[in-house]
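All protein chains but one are shown in place.
Should a chain be cited, it is by its letter among A and B, assigned in written order, with residues numbered from 1 in that chain.
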Amino acid sequence: MSAAGNEPALSWRPERFASRALRHPSFVAGMAVAAVVALMAALSLVWTPYDPTAIDIPGKLRPPSLEHWLGTDQYGRDTLSMIMRGAVTSIAVSFVAIGIGAGVGVPLGLLAAQQRGGGVDQAIMRVNDFIFAFPALLIAILLRELFGPGTLNAMIAIGVFNVPVFARVAYGAALPLWTRDFVMAARTSGKGPTLITVEHILPNLVGVLIVQATIQLSLGILAEAALSYIGLGVQPPNPSWGRMLNEAQTLMALAPRLALIPGFAIIATVLGLNLLGDGLRDLADPRLARER
Amino acid sequence: MLDFVLRRLAGLAMTLAAASVVVFLAMEVLPGDPAEVMLGTNARPDTVAALRQQMGLNRPAFDRYVEWTTGMLHGEFGTSYTYSTSVRELVAERVQVSLPLALLALALTTLIAIPVGAIAAARRNSAADLGIMGATQIGISVPNFWFAMLLVLLFSITLRWLPAGGFPGWAAGPWPALRALVLPAVALALPQASILARVMRSSLLETLSDDYVRTARAKGLSAGQALRRHALRNALIPVLTIMGLQFSFLLAGTIIIENVFYLPGLGRLVFQAINQRDVIVVKSVVMLLVASVILVNFVVDLAYAVVDPRLRKRR
């Protein structure tokens, strides 16, 4: 669930943060999983056990063995290599989607907060609701029809979905700051609203935005898997967890592992990121942490 | 209050009008031609031209837009290019699958989430709470289509208890149709129930820490009594909001699950219609879905405003 705007600004002091963080179980667990996935992805860029796109028909559907730790798929490709390279796809798509979402959404939210109560504020929030009303999947389908399916399509579709989320969070968190003393002080010293937004408001939103980005990262990974699963996202030969699930579907009765392994990869990654996000949120707001 | 409702209604109308323009334009720029798809690879150009004429595709875009929107206002959506039946009829058929599915999934979600969330809140930090929080955390992380595949493997292919896909229609009686909807509804409900249970829990915890609940406890009510008499009702407000959002998600967002189970619902209709370039169907169904999301949001806003009068001034 997106933070609906009552998120307080983080106290972002690194040294205290680190010591508290290390004692927070879900933060530590989430960080560990995220690190493993990130390392696996990074490693796959330089090395995988086999070429994840190399097809070897005679060696298809091999069960796990010492040569192929996770077996091979219906074209004889090494499952472990595909999972490793698939992590790169997942991460890349979600990160770019967050880039799009935050890049467009945050300035919009900040502008709306800056113009609070005015027509611009109204218009921005209305457009926001408007985008929200279009199911992300429909956007993805339309994009595919217009530009052809592909990784970029998935990035844009998920990114568009992220825009209103970031706009709302930024708006919600920025609005109360405008009545705070330090903003008042800046105004009396003659700074314009845009300068105040950049110098005083934005730095105070970094924490909230990082928390939101973590949540959107995990949602993005789920969305990428779903889009690729129905053929709207990543295209062959690029490995993707969602596409692996798609191909595994007709082989469910024959080789269930082909569906189980990518599924577990998705769950582990998303779970890790969710724990990390929860951890970050707790750390940001100790009051909430005590309540949990 | 009336003023607020009127302003929101005006906003609603504007949003819908804008949506209709966006949807119409998107369909205009879509490459591909319904006549070509209908006639296939052996068709001669003059045949395609004749069919385009017959479908009314050669008329100016503006005329078609006006006709489409005024038609919709009268509840008339036009005739499908491929099926040659009225779009309203097609939609009515598909809603018979999508709506029960969404309702069933929402019912399951609520039945699971409310008690589970309440138990977790009432026994905060107990083993039960930790277990529930862990389980919901996993539930949120599971892709629903993957969960659907596992359900099919277990309950359809291995155990043969429930059909793996397809829809027998309501004409054959409610039982076979419901059987076909069970697995898809469960697959849809699991992640939603996990979300809702967490919302329920934190919302309850928040109200429990409110002053009046504390007062009630100070007067000698037990934690459970305080929860039942005071906190539960107030805690349900955010829960209802989330449920509203979930319902529109369930109605519009079931495309993937409908694909996994091959259910003839609205989502599949859009999917199929896009592939066949049956743009008149796509336009109308997308508008319906968008309108339903906007309407649900509108109702939720109204409900909010009734509960919390301060909100009426903000927009």
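Following the convention adopted for this analysis, a residue touches a chain if its C-beta (ideal position, glycine included) is under 8 Å from a C-beta of that chain, and two chains touch if they have at least 3 such contacts.
The rule is short, and it goes like this: contacts and distances are computed from a predicted model.
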Protein name as given in UniProt for the chain not displayed, "SufD family Fe-S cluster assembly protein", "Glycerol-3-phosphate dehydrogenase", "NADH-quinone oxidoreductase subunit H" or "ABC transporter substrate-binding protein": "ABC transporter substrate-binding protein"
Contact list for the unshown chain, restricted to visible chains: A, B
Candidate in contact with the missing chain, chosen from A:Y75, A:F95, A:W178 or A:F264: A:Y75
Candidate in contact with the missing chain, chosen from B:G11, B:P143 or B:P264: B:P264
Contact set of chain A toward the excluded chain (per top definition): 53-55, 57-58, 60-61, 63, 74-76, 145, 148-149, 231, 235-237, 249-254
Contact set of chain B toward the excluded chain (per top definition): 31-34, 36-44, 46-47, 50-51, 53-54, 82-85, 90, 93-94, 97, 149, 152, 156-160, 163-169, 171, 259-262, 264, 268-269, 274-277
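Going forward, only the chains that are shown with their structure count from here on.
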Inter-centroid spacing, chain B versus chain A (mean Cα positions, whole Å): 22
Chain A-facing residues of chain B, complex: 11, 14-15, 18-19, 26, 29-32, 137-138, 140-143, 145-146, 149-150, 152-153, 157, 195, 199, 202, 205-206, 209, 242, 249, 252-253, 255-256, 259-260, 267, 270-271, 274, 286, 289-290, 293-294, 297, 315
Contacting residues of chain A [partner chain B, same complex]: 1, 122, 125-126, 129-130, 132-135, 137-138, 141-142, 145-146, 218, 222, 225-226, 229-230, 242, 245, 248-249, 252-253, 256, 259, 263, 266-267, 270-271, 274-275, 291
